[in-house]
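This part shows chain A:
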Amino acid sequence: MTTHYLVLSALLFAIGAVGVLIRRNAIVVFMCVELMLNACNLAFVTFARQHGNLDGQLIAFFVMVVAAAEVVVGLAIIVMIFRTRRSASVDDANLLKY
Partner candidate 1 sequence: MPWLSTLMAVPVLGAVGVSLVKNDKLAKQVALAVSLVVLALTVVMATRFDPSSAERFQFAEVHQWIPRFGVHYGVGVDGIALVLIALSALLVPIVILASWHDADGTGAAAPPKRSVRTYFALLLVLEAMMIGVFAATDVFLFYVFFEAMLIPMYFMIGSYGGVQRSYAAVKFLLYSLFGGLLMLVAVIALYVVAEKNTFMFPELIGAIQDPGTQKWLFLGFFIAFAVKAPLWPFHTWLPDAAAQAPAGAAVLLVGVLDKVGTYGMLRFCLELFPEASKFFTPLVIVLAVVGIVYGAIVAIGQTDMKRLIAYTSISHFGFIALGVFAMTKDAGAGATLYMVNHGFSTGALFLIAGFLIYRRGSSRIADYGGVQKVSPVLAGSFLIAGLSGLSLPGLSTFVSEFMVLMGSYERYKVAAIIAASGVVLAAIYILWMYQRTMNGPTAESVKGFTDLNARERWVVGPLVALLIVFGFFPKPMLDVINPAVDKTLSSVHVTPFTPAVAEKKGAGQ
Partner candidate 2 sequence: MQSPVEIFQHSGGVIGVSWLMIALPLLGAAVLLLGGRRTDRWGHLLGVVMSLAAFVVAVAAFVELLGLPAGERRRAISLYEFIPGVADTGLLIDPLSISFALLITGVGSLIHIYSIGYMSHDPDRRRFFSYLNLFVAAMLLLVLSDNYLGLFVGWEGVGLASYLLIGFWQFKPTAATAAKKAFIVNRVGDLGLLIALFTIWSVFGSFAYKNLGAGAVQDALAGGSLSQGTVTAIGLLLLLGACGKSAQLPLQSWLLDAMEGPTPVSALIHAATMVTAGVYLVVRSGAFFEAAPTAQLVVTIVGVATLLAGAIIGCAKDDIKKGLAGSTMSQIGYMMLGAGLGPVGYAFAIAHLITHGFFKANMFLGAGSVMHAMNDEVNMRRYGGLFTVMKITAVTFFIGYLAIIGFPLLSGYYTKEGIIETAMEHNEILGWLAVLGAGLTGFYMSRMVFMTFFGKRRWADDAHPHESPSVMTVPLVLLSIGSIGLGAYLILGNRFMKFLAPAVGLPAELPEPHIFGVGTVGLATLALVAIGAAFAWFRYGAAEVPEVAPRGSFLTVFARRDLYGDALNEALFMRPGQWLTRIAVFFDNRGIDGLVNGLAAGIGGTSGRVRRIQTGYVRSYALSILFGAAVVVGALLYVGTM
(Lines give C-alpha, C1' and ligand atoms only; values in the text may rest on other atoms or scores of the structure.)
Protein backbone atom coordinates (compact mmCIF):
# COMPACT_ATOMS: atom_id res chain seq x y z
CA MET A 1 0.00 0.00 0.00
CA THR A 2 1.89 3.06 -1.20
CA THR A 3 -0.83 5.64 -0.77
CA HIS A 4 0.19 6.47 2.79
CA TYR A 5 3.68 7.30 1.67
CA LEU A 6 2.34 9.53 -1.02
CA VAL A 7 0.08 11.31 1.44
CA LEU A 8 3.02 11.72 3.77
CA SER A 9 5.17 13.16 1.02
CA ALA A 10 2.37 15.49 0.10
CA LEU A 11 2.12 16.58 3.72
CA LEU A 12 5.84 17.12 3.98
CA PHE A 13 5.78 19.16 0.79
CA ALA A 14 2.92 21.23 2.09
CA ILE A 15 4.64 21.76 5.44
CA GLY A 16 7.76 22.85 3.62
CA ALA A 17 5.87 25.22 1.41
CA VAL A 18 4.01 26.75 4.32
CA GLY A 19 7.27 27.02 6.20
CA VAL A 20 8.77 29.02 3.38
CA LEU A 21 5.85 31.36 3.61
CA ILE A 22 5.72 31.89 7.35
CA ARG A 23 9.28 31.65 8.61
CA ARG A 24 11.47 34.75 8.59
CA ASN A 25 14.91 33.37 9.20
CA ALA A 26 16.59 32.73 5.88
CA ILE A 27 18.21 29.54 7.16
CA VAL A 28 14.90 28.13 8.28
CA VAL A 29 13.21 29.13 5.06
CA PHE A 30 15.96 27.34 3.25
CA MET A 31 15.51 24.29 5.43
CA CYS A 32 11.86 24.25 4.49
CA VAL A 33 12.86 24.18 0.84
CA GLU A 34 15.10 21.22 1.61
CA LEU A 35 12.12 19.62 3.29
CA MET A 36 10.12 20.07 0.10
CA LEU A 37 12.90 18.43 -1.88
CA ASN A 38 12.94 15.49 0.47
CA ALA A 39 9.19 15.20 0.20
CA CYS A 40 9.81 14.81 -3.51
CA ASN A 41 12.40 12.14 -2.80
CA LEU A 42 9.88 10.21 -0.76
CA ALA A 43 7.40 10.45 -3.58
CA PHE A 44 10.01 9.24 -6.07
CA VAL A 45 10.97 6.26 -4.00
CA THR A 46 7.35 5.38 -3.42
CA PHE A 47 6.51 5.56 -7.09
CA ALA A 48 9.64 3.53 -7.88
CA ARG A 49 8.26 0.90 -5.60
CA GLN A 50 4.85 1.16 -7.20
CA HIS A 51 6.17 0.79 -10.72
CA GLY A 52 8.78 -1.68 -9.66
CA ASN A 53 11.58 0.11 -11.50
CA LEU A 54 14.67 1.76 -10.08
CA ASP A 55 14.44 5.10 -11.80
CA GLY A 56 12.77 6.75 -8.84
CA GLN A 57 15.31 5.58 -6.34
CA LEU A 58 18.10 6.64 -8.62
CA ILE A 59 16.52 10.04 -9.04
CA ALA A 60 16.38 10.37 -5.27
CA PHE A 61 20.16 10.11 -5.17
CA PHE A 62 20.51 12.78 -7.80
CA VAL A 63 18.19 15.01 -5.85
CA MET A 64 20.25 14.58 -2.71
CA VAL A 65 23.39 15.60 -4.58
CA VAL A 66 21.67 18.61 -6.05
CA ALA A 67 20.27 19.52 -2.65
CA ALA A 68 23.75 19.33 -1.20
CA ALA A 69 25.01 21.68 -3.91
CA GLU A 70 22.14 23.97 -3.20
CA VAL A 71 23.07 24.01 0.48
CA VAL A 72 26.59 25.04 -0.36
CA VAL A 73 25.51 27.93 -2.57
CA GLY A 74 22.61 28.87 -0.34
CA LEU A 75 24.58 29.06 2.85
CA ALA A 76 27.29 31.06 1.13
CA ILE A 77 24.75 33.62 0.02
CA ILE A 78 22.94 33.73 3.33
CA VAL A 79 26.16 34.12 5.25
CA MET A 80 27.22 36.90 2.91
CA ILE A 81 24.08 38.90 3.48
CA PHE A 82 24.10 38.06 7.20
CA ARG A 83 27.52 39.55 7.52
CA THR A 84 26.50 42.78 5.86
CA ARG A 85 23.13 43.15 7.52
CA ARG A 86 23.78 41.46 10.82
CA SER A 87 20.46 39.74 10.38
CA ALA A 88 19.25 36.65 8.64
CA SER A 89 15.64 37.75 8.45
CA VAL A 90 14.37 37.62 4.89
CA ASP A 91 12.01 40.47 5.67
CA ASP A 92 14.84 42.90 6.30
CA ALA A 93 15.97 42.59 2.74
CA ASN A 94 13.36 44.57 0.89
CA LEU A 95 15.15 47.50 -0.66
CA LEU A 96 14.15 46.22 -4.07
CA LYS A 97 10.43 46.64 -4.55
CA TYR A 98 7.56 48.15 -6.61
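If you want to know what made the cut, all candidates are chains of the complex that A comes from, given by their letters.
Things to note:
Note that contacts are C-beta pairs under 8 Å (C-beta built on N, C-alpha and C of every residue); 3 or more make two chains touch, one makes a residue touch a chain; residues count from 1.
No experiment lies behind these values; they were computed from the predicted model shown.
This complex places chain A in touch with one candidate out of 1 or 2, and it is 2. Those residues of chain A lying in contact with candidate 2 across their complex are 17, 20-22, 24, 29, 90-91, 93-98.
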